[in-house]
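As you look at this complex, bear in mind that one protein chain is not there, while each of the others sits in place.
Labels for the chains are A and B, by order of writing; each one numbers its residues from 1.
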Amino acid sequence: MYVYTVATLIGIYCILTLGLNTVTGMAGQISLGHAAFLGIGAYTAAVLMVTYHWGFWPALIAAVVAAAASGAVVGGAAIRVRDDFLPITTMGVNFVVVAVFLYSPFFGGAFGIGGIPSPTWFGAPVGKPGFLVLVVAAVLLTLAVNLWLLRSWAGLALLATREDEDGAHAAGVDVRKFKIAAFTIGTGLAGLAGGLYASCLTFISADDFGFPFSITILCMLVFGGIGTNRGAIAGAIVLGALPELFRPLAEYRMLTYGAILVLLMRWAPHGLLGEESALWRRLARRRAA
Amino acid sequence: MRILEVVGLTKRFAGVTALDAVSFTAEEGQILGLFGPNGAGKTTCFHCLSGFDAPDAGRVIFDGREITGEPPHRLAQAGLARTFQIVRPFKGLTAAENVAVALGRRRYQGLGAVLGTWRGEATRRRALALLERVGLAAHADRPAGHLPLGMLKRLEVARALALEPKLILLDEPLGGLSHEETRSLADLIRSLRAEGLSLVLVEHQMRVAMSLVDRVAVLDHGALIASGPPERVRRDPRVIEAYLGEDGGAAGH
Partner (left out) sequence: MLLQQLVNGITVGSLYALMALGLTMVYGVLRILHIAHAAVFTLGAYGGLWAWHVTGSFWIALGCAMASAVAAGLAMERWVYWPLLGKPPIATLIASIGLFVGLEELYRIAAGPQPYAFALTPRLPELRWGPVLITPPQALVISVTAALLAALWLLLVRTRLGLALRAASQDRDMATTCGMNVRRVVAFDFALGSALAGAAGMLVGIYYNSVSPTMGDVAGYKGLAIIVLGGLGSIPGTVLGGLIVGVVETLVIGLVELPLPRDAWAFVAMIAVFLIRPQGLLGGR
């Protein structure tokens, strides 16, 4: 049954990296606080289910809405700050959000929230395999959202914003509106992951959603190839599974992440499967042949 | 018919008056040259015309409608396009995709943004046609980041044309180009006028620019010092003085 838990977690990581890809990969807005929105989703779902006895599905929807709304607010703040300031601002948001969860008795304070129920399907509790199916469905949904975004004019607007804001502005793109949209969609997806996370682990505490986890998600995305959906998924799977497959590695996980990040940026900034990465170009050539 | 009217445009920065009640007009179907030595205020004026800055006083009227202080994307949607002095291509996108961004200007408002796709045949055909117009069709699928400067300047023009503009503001388009590239870009600009487009050209390279424009407005130290047909303006003593003061050479170096 352990495999199910790991696979489910990897699925949740996928949703997180895909959501971050929307904000940072597609729209070019560097967010170092993505885990905060995971937390907002998780706590929303947890509180609604445990304190107010909501069902799983309505709580999940509420989690998405809460995270997306918070993301819209952060996006609104993000457009007022200069490019250089944005990463620090998102970091600050992460800290403040975690602090609120940690210190507010409504959110369980330092003890977190436990006893979060699992979802039910027609009255029967969804077992571990069932939950995995649910998470996989959520991953597919997230992927669908991103793919649809990529082919829509809104997606093109985001890409243009990433490449050159002034150029995009002069070409008719309301840059501010689209930045907020990117944040809203990406954080909404993180909220989806949050609702699932809460039920999967049945216990959450504020420390789960701090800056280190935001870095982990970013690391996965960058490793896989930032800006691409295949990269987001590949990164989540590889870096999510690695500590489980090589137990000793788990001990030195942060060291490994750190080394990977530095080496990657120096010699392979496009990650494993990024648009201009060696591996992807070889695969693309093989497909064209 | 006046396509652009600038009335009393004023802009101040921390005690310095960059623009002092500048007024001029651009006629439809003509090329207006906005000239002046370094520091004259051409760039500031350009920013105010293109929505990247708002004036402290004065009005800008485009195609009969007041547009003072409106943001760039709104101007783009209204048919006022601009190119950048330091080119701003979307480096990670191909040339065709660069043009496609501007083709979507109506789609970016409201639901059009989420319905439909930009990857369809129709968009591609229109993008290719525009690239053809500026002579870049052969490079449609190359990433813009790989294109040399001369081509990037043309790409800027293609992107501007994609907005179906009535007026294009050109920000020092001839800078940094070789003789050959300058000549062919000037030809392109002339052909745009021949199609009925109106253009405002901010330039520092006077000799080539003078041969392009129908009318000239000259700024110096934030004020308009001369305006009229090029042959008359270039002989205006105030204009000569302004440029003399700059680099010791006559206007038209």
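What we mean here is this: contacts are C-beta pairs under 8 Å (C-beta built on N, C-alpha and C of every residue); 3 or more make two chains touch, one makes a residue touch a chain.
Keep in mind that this is a model prediction, so the values were computed, not measured.
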item: Chains in view touching the one left out; value: A
item: Hidden partner chain, touching residue among A:53, A:82, A:247 or A:287; value: A:82
item: Option from A:7, A:30, A:62 or A:201 whose C-beta touches the chain left out; value: A:30
item: Option touching the unshown chain, where A:103, A:148 or A:246 are the choices; value: A:103
item: Touch residues of subunit A, complete complex, unshown partner; value: 24, 30, 32, 77, 80-85, 87-89, 91-92, 95-96, 99-100, 102-104, 211-212, 215, 218-219, 222, 226, 252, 254-255, 257-262, 264-266, 269
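Simple rule for what comes next: only the chains that are shown with their structure count from here on.
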item: Subunit B-touching residues of subunit A, taken from the complex the two chains share; value: 148, 151-157, 159-160, 162-164, 166-175, 178, 227, 275
item: Contact set on subunit B toward subunit A in their complex; value: 50-52, 71-73, 76-77, 81-82, 84, 88-93, 97, 100-102, 104-109, 112-119, 159, 162-163
